[in-house]
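After the structure tokens below, expect a handful of questions from me.
Omission of a single protein chain aside, the complex is shown with its protein chains in their original locations.
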Amino acid sequence: MKHIAIGILGAATLGLVASAASAATLDDVKAKGFIQCGVSTGLAGFSAPDDKGDWQGIDADFCRAVAAAVFGDGTKVKFTPLSAKERFTALQSGEIDVLSRNTTWTINRDTALGLNFVGVTYYDGQGFMINAKKLPGVNSALQLSGAAVCVQSGTTTELNLADYFKTNKMEYSPVVFEQLSEVDAAYDAGRCDVYTTDQSGLYGIRLTLGAPADHVVLPEIISKEPLGPAVRQGDDQWYHIVKWTYFALLQAEELGITKANVEEMKASENPEIKRVLGQEADTKIGTDLGVSNDWVVNIVKAVGNYGEMFERNVGSGSPLKIARGINALWTKGGLQYSPPIR
Amino acid sequence: MASQEILREEPSRGSFINDPKVRGIVFQAVVVIVLVALVWWIVQNTIDNLTRLRIASGFGFLRGRAGFDISDSAIAYSSDSTYGRAIVVGFVNTLIVAAAGIVTATIIGFILGVGRLSHNWLIRKICMVYVEVFRNIPPLLVIFFWYSGVLSVLPPPRESINLPFSSFLNQRGFYFPRAVWGEGSWLILVALLLGIAMAWFVARKARQRQMATGQQFPVFWTSAALIIGLPLLAYALSGFPLSFDYPKQSTFNLTGGFQVKPEFLSLYLALSFYTAAFIAEIVRAGIMGVNKGQTEAAGALGLRPGSILRLVVIPQAMRIVIPPLTSQYLNLTKNSSLAIAIGYPDLTATTGTVLNQTGQAIECVLIMMVVYLALSLLTSAVMNVVNARMALVER
Partner (left out) sequence: MQEHDLSFVRVEMALAQSAPASERGLGAWIRKNLIASTGDTILTIIGIVLVAMILPQLISWAFINAQWTGADRTFCATAAQGGVQPDGWSGACWAFVNAKFGQFMFGRYPIDERWRPILVAILFVALLVPLLIPKVPRKGLNAILFFGALPIFAFILLVGGVFGLPHVETPLWGGLLVTLTLSFVGIAVSLPLGIVLALGRRSKMPIVKMLCVIFIETVRGIPLITVLFMASVMLPLFLPAGVSFDKFLRALIGVSLFAAAYMAEVVRGGLQAIPKGQYEGADSLGLGYWQKMGLIVLPQALKLVIPGIVNTFIGMFKDTSLVSIISMFDLLGVVKQNFNDPHWATPQTARSGLVFAAFVFWLFCFGMSRYSMFTERRLDTGHKR
């Protein structure tokens, strides 16, 4: 019987990461000394472990930015890989503090699932990819009637797919899998003709296929997929911190504050830059939010501004080479817009 | 002696703390209190969590529009159907794959079990290697093997393998012509049922006659003639109402005909082959459990080896075999939930998708548990009836 007692004891110490009441996530996070961040099980450019096991990608970097805002240190974050099925329960139950896992913002998720989306870190849309070598002459999604379509189950993608084919009076046979890796494998093996998911994802997946050049992403975008981080409902302070971390990333890009020049910028005479970086005398912007006044400096030092984050993970600095498109700042014709930090 | 003195001094049962009855009641009371407290704590926590997070609860969501499609559905289903129907589709798929798997696994298992006791050294060894390999690897791996095997060995749709009767085999599955029944085909069904009924009746009569007079009657051939002949006659009489829908090549896949998807194929084959190894062991133990004297006595009576097996050994072995066989059938049914790994839409997979789309974790997991539990209890009940009938053989 002895070893049961030991087992239970060991188990208790191993797992019971008890934390204080969820009403104040910030206190809770400060007490444990790190942010628990929910990410995907591996999607190139958004959140995927590299060879050393470090999480890379926009979603992972966003969590680092929040950690930088709270602790002044972008490394104080721990990642929990979650499947599509687990992601909401994990957030609801307090297992994670931020869900930053290429999750689409919908009204149902805001109202019925008890989440609060903080913003849109990546404007995406659902697209289709086919093997052009095997299917010459197909250059539009409207030619796909009768195709077998690979899709991940339990996602908005699956619903949009059904709606799109129904609206256009086309037939298809779905091939669904739980995990993205299984969908990839099935598509690569030729189990289906078409792969559908968010377009950014398609570009990422194309890289991992046997012969990337054979595959083309069709031009149609069939849905709006605003991907963004979410927090639990019922804690406004934490919600504000995460939300304004996102806006600070945008604001930094708009003002030209980068990872490289942030120290020089602190001495800038521009009143707006001074205000954002917390260099104004008697400023209370940061402390009112519940973080230190130089929070934006910490964020930019940790991950750079939004533009740098984008280019590094999915843009020109990455193998994905996705153009900014609608994810450009509003000043450059995109949709990314931050309310003033003042 | 000391113990005798104590007995004399204390004729009563002693302190009531040591009374086993009182102890039992106290102990049970403690268990009940702890359990009730635990359940109350869990329920309270859950209610707290749900209200705090404003998650709607209840089974009302089952009436909502599902919005997703299911690849393999035996009953009418589209994305406009309800979540409830989606779960029913999954349930039907589970039943189909479990039933098909049970039949095939039993057949393969019996062949292997008898094969392991064969006089033929080579057959014995082949069966042994099979059983030892399949018994010792996880069923999930077997499923992956079949799936990756199916996908990598079979050709893409444009290079389908042509099989007889306009059937095709390719990566997207196995296609064969689908029968389209026309006007008057109900007559054929009636004829078939009639044929089966008559065959059963003939078999009964023949048996009675053999019991009474010892004369044998060719039951098999008569039954075959009745079961096949009558429907054929009805088919001719009703004016050949049967036509076929043949699979044809289209832009992407073959269309038309009846398609067995590779997900179903690999799950079905994997479950059959995996469970067969266990059934083989059960059958072997059952046959070995029959006294050797029985075989020898039957041989002395002049029965041929086939008849010995069929009339003497198997009926007795069945009594030993049925209880463990039941649990293998239950295992196969439960293992069919591994379908989720290769995307066959069984109960677990569709309920999982519903869970994901609606976020109703508690309700969905509850539905899954209740359905599997009911299925298990039902299978056990049926097999208990079979077992009771077999047990009557004992005299």
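So that you can tell them apart, the chains are marked A and B in the order they are listed, and the count of residues begins at 1 in each.
Methods note: a residue touches a chain if its C-beta (ideal position, glycine included) is under 8 Å from a C-beta of that chain, and two chains touch if they have at least 3 such contacts.
Owing to the predicted nature of the structure, the values given are computational and were not obtained by experimental measurement.
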- Touching the absent chain in the whole complex: find that residue among A:94, A:146 or A:290. A:94
- Note on the structure: The listed residue (A:132, A:170 or A:207) that touches the chain absent from the view is A:207
- Query: Which of B:135, B:158, B:209 or B:248 sits in contact with the chain that's absent?
  - Reply: B:135
- In the complete assembly, which of A:61, A:124, A:158 or A:188 touches the absent chain? A:188
- Against the chain that's been left off, what residues of chain A make contact? List them. 1-4, 6-7, 10-11, 13-22, 28, 41-42, 49, 53, 78-83, 85-86, 89-90, 92-95, 178-179, 181-182, 184-185, 188, 207-211
- chain B positions in touch with the non-displayed chain are 20, 24, 27-28, 31-32, 35, 42, 45-46, 48-50, 52, 118-123, 126, 132-133, 135-141, 144-145, 148, 152, 330, 334-335, 337-338, 340-341, 348, 352, 355, 361-362, 365, 368-369, 372-373, 375-377
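To be clear about the criterion, only the chains that are shown with their structure count from here on.
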- chain B - residues contacting chain A, complex: 49, 52-56, 67-71, 79, 148, 151-152, 156, 171-172, 250-253, 255, 262-263, 340-343, 345, 349, 352-353, 355-359, 361
- Message: Applying the document's contact rule, which stretches of chain A touch chain B when the two form their complex?
- Response: 22, 84-85, 88-89, 92-93, 109, 111-114, 134-135, 143-148, 153-155, 158-159, 161-163, 166, 172-178, 182, 186, 189-191, 193, 232-234
